[in-house]
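Here the complex is missing one protein chain, while the rest keep their positions.
In order of appearance the chains are A and B, and numbering begins at 1 in each one.
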Amino acid sequence: MAQREDVNPAVALVRERPLVVVFVALAAVLGIDLVRKLANGGVLVADLATFLWDGTILGMSIGLAGVGLAMTYSILNFANFAHGDYITAGAFAGWLTTFLIAGFGEFALQALVLIGGPLPISTADLGISVTATPIAILAGIVVSAATTAGLALLLDRYVFKPMRDQRGISLLIASVGVALALRYLLVYVFQASSRGLTAGAKTPSFQLGIGQGSLPINAHEVTLVVLAAGLMLATHVVLKYTKLGTAMRAMADNEDLARVSGIPTERVVRATWLLGGALTGISGYLIALERGVLTTGLGWELLLLIFAAVILGGIGSVYGAMVGGLVIGLASRVSLVWLPESFIIVAAFAVMIAMLLVRPQGILGGVTTV
Amino acid sequence: MSTTTGRADRINDAVLLLGFALGIYVLFTLVSFVLGLDLNGTVNTLRRITFLSAVYAMLVLALNLQWGYAGLFNLGVAGFMAVGVYTMGMLSTAPSSTPPGLGLPLPIGILGGILAASLVGVVASLPALRLRGDYLAIVTLAFSEIIRRTYRSPVFQEFTVGGLSLGTGGSRGMSLPSNPIRSLFYENPTEITSPPSAFGNAVFSAAEGFGIQSTVVEGWAWAIVLLLVVAGIYVLLRRVGNSPFGRVLKAIREDELVASALGKDTRWFKIKVFALGCALMGLAAILWRIGGIASTSSFMPIQTFYVFVALIIGGAGSNTGSVIGGAVFASLLFEGPNFVRRVVTELVPVGNAPNTFFDAVGALAGLDPTPLLAYTLSDVNVSALRLVLLGVVLIYLIQNRPDGLLGHRKEVAASVDLSERTGGGKQ
Partner (left out) sequence: MTTAPPEQEQATGEEYTETDDTQTEESPLLRVRNLEKSFGGITAVDGVSFDVAQGTMTGLIGPNGAGKSTTFDLITGVQKPDSGRVVFDGTDITGNRPYQNTNRGLVRTFQIARELDEMTVLENVMLAPQNQLGEALWRSVLPGARDGVVAQETELREEAWETLEFFEIDHLAEEYAGSLSGGQRKLLEMARVLMTDPDMVLLDEPLAGVNPSLEEKLLERLHELREEGYTFLLVEHDMDVIMNNCDPLIVMHQGQLLTAGSPAEVQNDERVLDAYFGEEVLG
């Protein structure tokens, strides 16, 4: 078994890295089929462009939302099942603010605070869009960040900190409790009805002509993609170039060593919740903005996809979350070429399970830590 | 701190269970009285509590085998339940219904459902062979969602395979075969308008003498069947737990490396635990839903969390605890809030509920708590607050009482009483 025989390098490659080979083969087959479909008109170039654009939007949403989750995972070592509801809480806080600012004076105060809901407001009349009411939106973003950051700190203080030394499973269970409590408090206060947010027809958009069709792009989609990218870049800068970022990376790598080297671990933990929470809140706000609709289940419904992204990219790796998000987003949209809509999510989950079994450290795992 | 198992413990457990059941019955009878329900209403209330407690007892016993004994964190409970129900439906509903089924006899359908749940459980266990706690949680949750979405997909709403028509009903759901208990009471059990059988007639007339409706009688008969099944599962799992097999499961939960260092192929144990546990989950779901409608909205992740809360309350690792946990959850945490709502609205004049939270809170400024109370007591809000309560209970338990009610009792896993010695007295 220790003998190194002379083998055909191709055979050696298959034996040593079978998964890479399978993956490349699969990608090749699908790629060829795609080209074929484009050539014979089964799929229009414009369709593909739509898938790619939608995929990017979805990917950036999940990626941004996943960064906070990856931070928690890498530094606190547990899967925070309440993460989805942090997203929703941020969205609600932010949109409450946006409604208040945009509609103040013209609409009933209570209706604004409830973001419509049981007291419906005509979104056409309210006319919220990134071009028409930029201040309201900016304020919403800031408030969503601050609220979720504060919420995360609060919950850490009372729920997770007392359990700091317990197993990951116990923390996971506690986070499920937090998720339920948070989500249904929102339902209690705001009621579960889904709310329209943006002006719809009034949102600036244009059709990009491509080949025989066109790709619709609207300003909110662009806002999400651009802001998400910017925030990811900012996160990268913080992680790489600031003292806090270095401390976070050290803790993610080896907590005991970090503590022994004098890093104030509790402070770093708090900063993680702050930073992660802010990003999570903003992601919630932007997702709602792009969709134009807000529901109390917004975050929870995305949670498994976010886990899929984080796992795919490399658990505990912030860059992994970004990459994983994009991969999941793009793959899930492009697979519409072959799969019916109802199986897109199923496919994404199947890929996640496969990844966990085959290469649990993910795409980027083992390369960078935070 | 030493342990004893044996007759004394078994009697204790029986007393515990009976005493607890009695307590719950008394409580709900009182509640019914306060609500002004007649005898029929009271009997029906007790029936509903018994039925739901039995269902949850089964589910929690099954999950206890996987998590309480073997330490496998299976967040996919709802998915295996769905497989049981949907498979039974697809096998046994008539080919003429929408969606069509295979029309096989009900016993085959039920058996098929259990087997299918078990098989899917085995497939789900394969990742468990390699993954640790929270990864396993995510994978099993994903599995559950894959199953649910597949059943909900319009692709499988109606389809043909090998010339046979089948369907899941997609998002519209599937109506399931009628409850087999009806064959006791009716001449043509599958027809809604069937005349009662001789036995049925006798029982119904007797019940009518007390003002109790036939549907309640049927319901109680089914609840009793379920109680018997719970007893059977309890005895079965007790045997499984108190055996060398159970011993290895406990070892796997504690320290899998030690188990394998002692020569156990832990993979097989995990697979079997999933096979058996998921089969029981499928059975529980079948017994729950039969006679009604299968819908994917009943099998969302929240259903799994319900079973987990019940298990944690009762105490993971204890079979008796599982039964009690299931009953506590079903009667007090699930049904309870609704009854609280009804009792409070009955006793306290709250008037009309304001439309919004802020209206209700606003009234507090004027020192009037009634609108807030009224708002809180609406159907929708009680349901929401019930889940908030669940979340808080979960957090409290896992922080302060992770052993739940009976989890501290470590039942020694052996087929014989270990404290005895052959040919000698007790040590």
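Operating definition for what follows: a contact is a pair of C-beta atoms (placed from the backbone, for glycine too) under 8 Å apart; a residue touches a chain by one contact, two chains touch by 3 or more.
A quick note: this is a predicted structure, and the numbers were derived from the prediction, not measured.
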Which residue of B:A251, B:I290 or B:A363 touches the chain not shown here: B:A251
Residues belonging to subunit B that touch the chain removed from view: 1-4, 236, 239-240, 243-248, 250-251, 254-255, 257-266, 269, 272, 276, 410, 412-416, 418-422, 427
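The rule is simple: only the chains that are shown with their structure count from here on.
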Length of the line joining the C-alpha centres of subunit A and subunit B, rounded to whole Å: 34
Subunit A to subunit B touching residues, read off their complex: 78-79, 110, 113-114, 117-119, 159, 162-163, 167-170, 172-174, 176-185, 187-192, 304, 307-308, 311, 340, 342-343, 345-346, 349-350, 352-353, 356-357, 360
Subunit A-touching residues of subunit B, taken from the complex the two chains share: 73, 127, 130-131, 133-135, 137-139, 141-143, 145-146, 149-150, 152-155, 302, 305, 308, 312, 355-359, 376, 380-381, 384-388, 390-395, 398-399, 402
